[in-house]
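Below is a structure I'd like to ask you about.
The complex appears here minus one protein chain, its other protein chains still in place.
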Amino acid sequence: MALPSESITINLGPQHPSTHGVFRIRVTLDGEVIQDIEPIFGYLHRGTEKLAEERTYTQIVTLTDRLDYTSSMINNQAYVMATEKLAGLEVPERAQYLRVLTAELQRVASHLMGIGFFLQDLGAMGTPLMYCFRERERILDLFEMICGARVTVSYMRPGGVTQEPPPEFWPALKELLSEFPHYIDELERLILENEIVVARTKGVGLLPRELAIDSSISGPNLRASGVAWDLRKADPYDVYGRMDFDIPVGSNGDSYDRFLVRVMEIHQSLRIVEQCVQQIPDGPIRSEVPYFFRPPPGDAYAHVEASKGELGFYLVSDGGIAPYRCKIRAPSFINLTALTEMLLGWKVADLMVIFGSLDVNMGEVDR
Amino acid sequence: MPFGLGIAKGMMVTLRNLARKPVTVQYPEQRVTQNPRFRGEDFVWYEERCTGCASCAKYCPQGIIKIVTSPSGEQTQEGEKYKLETFDIEIARCMFCGLCVEACPYDALHMGTGFERAMPRKSDLVITVDELRASAKRPSTWFRPQLQDRGYDPASGEEVSWQDAGREATVAPTYDDMLKRWVEKR
Amino acid sequence: MESSFDKNALFANLNDIFLDLLPESLSWMAYLGTGLTIILIMVNAVLMLTAFGTYMERRVLGRFQTRLGPNRVGPFGLLQPLADLLKLITKEDLRPESADKITFFLAPVLMVTSMLVVVAVVPFGKDSFLADLNIGVLYLVGIPTIATVSMFLGGWGSGNRFALLGAARAVAMLISYEVPMIVSLAGILILAGSMSLVDVVQAQQIPFILLQPIAFFVFLVSASAEMNRSPFDLMEAESELTAGFHTEFSGMRFGLLQLAEFGEVVVTSAILATLFLRGWENPFIPADWQQVLPPQLWLIGKMLFFMLIFTWIRATLPRMRIDQVMAFAWKVLFPLALINMFVTAALVVAWPDPTYTQLWIMVGVNWAVAIGCLTGYTLSRGRHRQKPTESVRLVQIPAEVN
Partner (left out) sequence: MTGGIEESGIFTAIWWVIATLTVAAALLVVFLQDLVKAAMGLIGTFLGIAGLFVMLNAEFLAVVQILVYAGAVSILLIFGIMMIRDTQRGSQANSLRIPAFALGAVLVGIITFVVLDTQWNLLGEAMLTAAVQAGVEEAFSDSPPVLGGLLLREFVLPLEAAALLLTATLVGAIALVKGE
């Protein structure tokens, strides 16, 4: 005689400490066990794609900053690449190096934030989060040095980047590169082998390889499921083809792997930055592109490996100064497709862990 | 590996950080150093350099710069210069992307360095032409390589006169010059 | 029964003062007056320490996270608790429509009461205590169960599902953690031969933290579970249940709950100091030596030490999941406590009246058992356990140099 129990439905969000923005999940619980979930989003919808239709190609750069506001540089890069493809613009080599350099720094910053909030969701009283933010600040300081803003950078432009880094940027970067591995080591000592972290995340929220591929999940989440797929290797853009770096690939596809893949990617990103510093040539940083330019009618799709996955911009031009249509393939949004499958049968506490390990950003999900 | 070692390692890390100097600063008394390129809210505008071409207004993604001009009768090399009657920047909606500064062909508009303009009313968050005229001229070096090359740092408190703010001191460039310099220099 | 008068110098002195003051016919009031005065002193001491504890916790937690913590109100931010109090008192006291009036009102009161009542048996000096109960140790673990009831009432009475979940967790967890807690104290009781805390302190020729390492560990862990501190703060897990059982509480009700929570830290630190670190005596040097500090200061110093340790744990460890927490209580802590009890009992049977040297041998045996338990547990887990970081490997794809 198994006693039947009554399930309760609770609303997690849209205002909830660990939904990373305004995400709402209606969870049906049997005791602590998740029976059913219904993700509801759109609370942060700002109509970026529609707004892009009435901005000029250059002005749209400022909109892309606000997609995934933890990795603005990479968003900029994806967008300007689509524009360049559409308009057939040349990008000077130095600009390509600068793009790769800043994008990788941004990836480190974004992963640090992802790790920090993931551990915050695990309930670690903010300490790892504070450490992660402390290191992230240093990267943001560099961004402020290079383009005057810390988060909404608007650094890249169709045809290049806005500005040459100031002379003091290079020594600052060198110092950062020499100190950063030490900080990451410290972070790793703090959390990687912590028994509680391992117990909470190992085997939790499994995302099998097939499911990950079928639901077109990308980025660290896909790599944690055992697929060695990285656009920087699979479809090298800018100067990634010349960079020597490895791809961390998980074997279980659980929360711990997703988290560890991010930690290891930080090291690889730092490697890329170092190579950029060594290889970067002198030269112009922006090709001659008028402010208002009219790409020929047609369409173009460009994608980059953003910190959360494949970020793609699909632009359609009708020959005007603004795109006819701008479609954004946001990785965070698509990474949420398998959320239901991953969550069913786990406990409420695991919900936060799994959701946190996906590292989504609501600015990108709702666009 | 004995069980509990991971936790012990983590505890040692936090303990070591206990002895470390705090990284936060006490804001009103202490401030973090601001980089010269910081894009702040108080725009710096040189009326002497401005021709009223309204490039900035046109380039602004948000459309928050409002410019009303009238003929001034003052002749320059390119033609008649306009007199500025209104130059309102509604910074409540400004996102400090700096495109207006990037667009200004005469180096008349610069980003500022401030960030403390909390106001109770949205209507107070408009920088009017009078305020632009009166404000301290400490331009950010964002998109102004000429200032940066000179080693200018707005944090030093030093003001820049309108003669020094341009890519060239006084002579207004021709359009070709301007386009060339504008595109090549970056 | 030996009355409090005989052993308790503080009590006796105060009683004399009251007797002098009062006329002969009212002499019965002296007892009452004395009791009330001491209660007043104790309650205020605990509340002041709690206030200071919140401040210290926030400052130290800040430093653990390389930030400063509250430092604005008063010198070094020392008046921060006062500012918090003012803020909480002046805030609107909201009660949700769906909340149950009586339980919602009772929960904070009961919680603070149960926290304060525990202090009664903690001796803070050789002859000064509120009550020397002959079942003191049992009292220490018995009274806090009322806090569990109040947590449940608060969570259930809020009419909020997060609160209900938090309350359900609280009940399930706290009831289970009482078992290892009580069993872990058995070793101490066997060694001390009495349940009175005064006797326990005096029985510690060697501090029990050395003599009873397993009991200390079990008690520390169960105590932090009882006070719902991280890593066991499931019932108010802010990243899962927003605030758990006190989600709906606001204003001073919330303040009372927080007071109870931090007060429990203070009280538990006092208990730990008394049970394991010789209470009011100096911690390690033999008791007959010259006392450097007055006993009360020793006790407070040790309390601060334990509060620091709790803060340290809180700063480092993430939260466990409910099933892991329960499994830890029943599969790890409870057997450990049992082992400790049996080992201690065997040792006491071997040396019913141990000399100083024999005590040190006991220390050695107990530590050996502790290390043996740790090794055994590691081995039992280790058979299937690879290094956690091995699950991710680096895939090398050569760069295509163009």
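Going in written order, the chains are labelled A, B and C, and every chain counts its residues from 1.
Note that in this section a residue touches a chain if its C-beta (ideal position, glycine included) is under 8 Å from a C-beta of that chain, and two chains touch if they have at least 3 such contacts.
Values in this document were obtained by computation on a predicted structure and should not be read as measured data.
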| item | value |
| --- | --- |
| Contact with the hidden chain (one of C:17, C:85 or C:149) | C:149 |
| Selected from C:133, C:185, C:200 or C:329 as touching the chain missing from the view | C:133 |
| Residue of C:50, C:65, C:80 or C:103 in touch with the missing chain, whole complex considered | C:103 |
| Interface with the undisplayed chain - residues on subunit C | 1-3, 5, 28, 31-32, 100, 102-103, 106, 133-135, 138-139, 141-143, 145-146, 148-149, 152-153, 156, 164, 168, 171, 175, 178, 194-195 |
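The rule is short, and it goes like this: only the chains that are shown with their structure count from here on.
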| item | value |
| --- | --- |
| Length of the line joining the C-alpha centres of subunit A and subunit C, rounded to whole Å | 43 |
| Cα-centroid distance, subunit B relative to subunit C, in whole angstrom | 55 |
| Junction residues of subunit B - those touching two or more other chains | 1, 3-4, 7, 10, 13-14, 17, 23 |
| Numbers and ranges of subunit C residues touching at least 2 other chains | 64-67, 315-317, 387 |
| Complex contacts: residues of subunit C adjacent to subunit A | 61, 64-67, 161-162, 164-165, 168-169, 230-231, 233-234, 237-242, 314-324, 387-389, 391-402 |
| Complex contact set, residues of subunit B against subunit C | 1-4, 7, 10-11, 13-15, 17-18, 20-24, 26 |
| Contacting residues of subunit A [partner subunit B, same complex] | 55, 58-63, 65, 127, 131, 134, 137, 141, 144-149, 152, 154, 160, 162-164, 166, 186, 189-198, 284-286, 288-289, 291 |
